[in-house]
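Our next item is subunit A:
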Amino acid sequence: MVYRPLFLKLLSALILFGAWEIAGRIPVSYAFPTFLDSVAALWRMIIDGSLFVAYAETLKPLVTGVAISTVLGIALGIWIGLSRVFDWLFSPIFVVMQSAPLAALIPLLVMAYGIGLTSKVFVVCIMAMPVIVLNTAGAVRHTPENIKAMCRSFMGTRIDMLFKIIIPAASPLIFSGLRLGISAGFIGAILSELKITPTGVGDIITFSRSIADYPSMYAAIFSIIVLAVLFLNLLERTEKHLFKGNDRGYVSD
Partner candidate 1 sequence: MSQIEAFKHAQPVPDDIAVSTRNICKTYGSVEALKDMTLEFPRGQLTSLLGPSGCGKTTLLKIIAGLLPPTSGEVTVNGKPVTGPGPDRAFVFQDFALLPWASVLRNVAFGLELRGVARSEREDIAARYIREVGLGGFEQAYPHELSGGMRQRVGLARALSVDAQVLLMDEPFSAVDEQTRRKFQEDLLSLVQNENKTFIFVTHSIEEAVYVSDQIAILLPRPSRVSEIIRPTGFRQKSADSIRRDPEYLDIVDDIWASLRSYVE
Partner candidate 2 sequence: MKLFGINLPAMSSLILWGLLWEVVGQAELTFFVPPLSEVVRTLVTIIGTPSFLSALGETAYAFGMGVFFSILIGVPTGILMGRSRLLDELLLPWVNVFLSAPLTALVPVLMVLFGFGMKSIIITTALFAIWIIILNARTGVRQINRSLVEMARSFGASPLEAFFKVYLWAALPEILGGIRIGIIRAVKGVIIGQLLISIAGFGALFELYSTNFMMAHFWAVLLVLFALAFSISEFLAYLERKVAYYAAVR
């Protein structure tokens, strides 16, 4: 019974993959390969190295875009959180961006920046940045007044206040904004590879679909989902580890 959670996780994976396998054997559709075929295709792509080549390509815009969004987004967010003028000026833009379907901008980006890496980095950035900025700004703005007053009463300078009080207090929320931003960045990276030009994993998906090699197509999709989920889970673990006991109980979406 101690292993009940693990057992149930395995069981639920077994049920899902089993259903996939059975549905593939019937088959429910000519375009629905079995689970085992897909795993075999994945294995083939790992052995011949094509998967790694593809990921080297896919991760380029993703990592660049996420890096830019992180640095720029956190800096902007802190600024917005500290200054009422900047809050008034910039917050509405990011609030609108957060709720808007920014994918609609892709045709425009392609016209302006071509079909190369720049456009793709842009797509990742516009997807990832709003939530990073808004979470950071919200966290900075809502630093508990009492610990700020404590810092002032012990003669802390403004620099002390920023680096010893505001940023540490805001970091859990900043981190969770980062996680959401990276999740959106993954969506943007795949979207740009499917929409703008097929490269990397997007290329495998598009190409294998065009030659009706469905096991490879499903394998590529499976791999990108696994990668994203593993990476985001790792981030969440890190977050829990870093900010243990720092649950202050307010969240933002």
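The candidate set was assembled so that all candidates are chains of the complex that A comes from, given by their letters.
Note that in this section contacts are C-beta pairs under 8 Å (C-beta built on N, C-alpha and C of every residue); 3 or more make two chains touch, one makes a residue touch a chain; residues count from 1.
A quick note: this is a predicted structure, and the numbers were derived from the prediction, not measured.
S.K.: Okay, in this complex, which of 1 or 2 is up against subunit A?
M.R.: 2
S.K.: Give the list of subunit A residues in touch with candidate 2 in this complex.
M.R.: Within the complex, subunit A touches candidate 2 at residues 4-5, 8-9, 11-13, 15-16, 29, 31-32, 84-85, 87-93, 95-96, 98-108, 110-112, 183, 186-187, 189-191, 194-195, 201, 205-206, 209, 214, 217-218, 221, 224-225, 228-229, 232-233, 253.
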